[in-house]
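The following block contains the structure, expressed as C-alpha cells.
Note that one protein chain of the assembly has been removed; the remaining protein chains are unaltered in position.
Entry: chain A
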Amino acid sequence: MRTSIRRSQRLMAFTAVAALATGLLAGCANDSDDGSSNNSDGGNGKGDITLTVGTFGVFGYKQAGLYDEYMKLHPDINIKENVTTRTDVYWPKVLTRLQAGSGTDDIQAIEVGNITEAVQTQADKFVDLGKEVDKSQWLDWKLAQATTKDGKTIGLGTDVGPMAICYRKDLFKKAGLETDRTKLAEQWKGDWSKYVDVGKQYMKKAPKGTKFVDSASSVYNASLGGADQRYYDKDGNVVWDKSSGVKSSWNVAMSVATSNMSAKLKQFDKPWDQGFANGTFATVACPAWMIGYIEQKSGDSGKGNWDVAAAPTAANWGGSFIGVPTAGKHQKEAIALAKWLTAPEQQAKVFAKQASFPSTPSAYPNLKPAADTTAYFSNAPITQIFSDSAKTIPTQYFGIKDQPINTAITDVGILQVEQKGKAPAQGWDAAKNEIKDVLGQ
C-alpha cells in the first residue's frame, strides 16, 4: 500500500473525471463567465462584475426578486444563477470543479446532506465566512454543521427544514377523527408511534381510496430528523447499525409499512405528485420547504382542505448553505452577496415567496407567509409552528456518506418491506448489504 498525494496531477485527474462524466451527465448547466474581467479588487463603478451563483432545485432567490434588488443596490454587479435541477447531478460536478480549482461559481450552494463532506474534505477550498458575519445570527445547530473542528465556517445557512404534519382536514373528518390542529398535535405529541396509532384509527373508517400517509420512508425521515444520532457519531465514525435514532425510526417506519396505512408512494416521483392532486393520502410529514410544493401539486382541489399541526417531535429535514469557493475571481464581492442573501431580512423575503424557512431566528417574529398560502392551509399559524420546531431541534452530526446510507435504508430497506411485502428483518438485511457496498466494505 503506497499513499501518494499528487497535487500536480489535479488537472489530469480532472480530465479523467470529466471524461468519465461525459455521456453520463446530460444537460450540465453552462457556466460561462461573460469574460468581463475586472482586476481592481472591488472597483466600484469601474464596469460590470458578473457574479455567478450555483444552485440546485428552486432556491427562491430569483423568485423572490433578490437578485434584481441587489443589482439595483449595486449597479456595478451583475448576478447570474446557474441552476442544476437534481442534487445528485449538482454535487459531483461541484466536487470535481472545486478540486480542479476552476469552473466553480462565485457562490456555490451546498445541501445539508453534503455539508459534512464539504467541511471534512473541501474546507481549504472555501472562504472562511465566519470571519465576515455575526455568527450569533444563526441557529446554533445550523452554524455548527458548516463549521470545521478548528472553527472555520465554510458556508452560511440559508433555509432550514423544521418539520410539521400537513393533513387533510376533510379526509380526517370523513374518517371520524379529530380535525383541530392543536388537539391533534396533543394526540401524537412526543412519540411517532402515537402518530401511527392515529393512522390505525384513520384506516378503520378511511374514505374510499385513501391512505393515512404517503410513504413509510417519509415517516422514517421525519423521525430520524429529530433524533440525537443519525448514521455517524460526533467523531465521524459510522455507527448506523448501533444508532438509537436509526433503530427507533426504522421501527416506526416498519409499523407503517406493515399495517396498510401507506399509499406506498416514493417521494418526488410523478405518481407522488398525482397523489397530492387526487388526495390519495391524508397526511404527510412536511418540512417547511414542502409547503409550497404541496400547494402547487394539490392545486385547487386541496385549497382550504389542508391544515398544519405540530409534529410529534421537533425535527429537521433538509436545508442548505451557500459558500464562496476560493477559486472564484471576485471573492470580495461574492462574500458581500452571500452575506446579504443570507441576512435575516432577505431570508424573510424568501419565506414570504417560497415558504423556505429562515435559519436566522431574529427573522422569526416578523415572518409573513404569502396570503394565499395561509388561506390554502386553513389559516394555520405556519410561522409559529415551524419556528417552535426550529428552535428546539437537536444538533445532528452528518457523515461523509450520510446521503447514500439514507437512500440505502429508505429506497432499498423500507421499500422492499413496503412495496414487495418482505419481512422487516429481510428489509434490514438488504439495507445492511447495500450500506456495505456504499462504504466499500
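List of remarks:
Here, a contact is a pair of C-beta atoms (placed from the backbone, for glycine too) under 8 Å apart; a residue touches a chain by one contact, two chains touch by 3 or more; residues count from 1.
We take it that contacts and distances are computed from a predicted model.
The chain not displayed here is annotated in its UniProt record as "Cellobiose ABC transporter permease protein", chosen from "Cellobiose ABC transporter permease protein", "Nitrous oxide reductase apoprotein", "Nitrogenase molybdenum-iron protein beta chain" or "Putative Fe-Mo cluster-binding protein, NifX family".
Across the entire complex, the residue among A:S102, A:S244, A:Q274 or A:T392 in touch with the chain not shown is A:Q274.
Contact with the undisplayed chain is limited, among A:E132, A:D191, A:D388 or A:D411, to A:D411.
Within the set A:L139, A:A227, A:A263 or A:L337, the residue that contacts the chain not displayed is A:A263. Touching the omitted chain from chain A are residues 1-7, 9-10, 12-22, 24-26, 88-89, 92, 95-96, 99, 117, 121-122, 263-271, 274-275, 278, 280, 400-401, 404, 407, 411-412, 415-416, 419-420, 430, 433, 437-438, 440.
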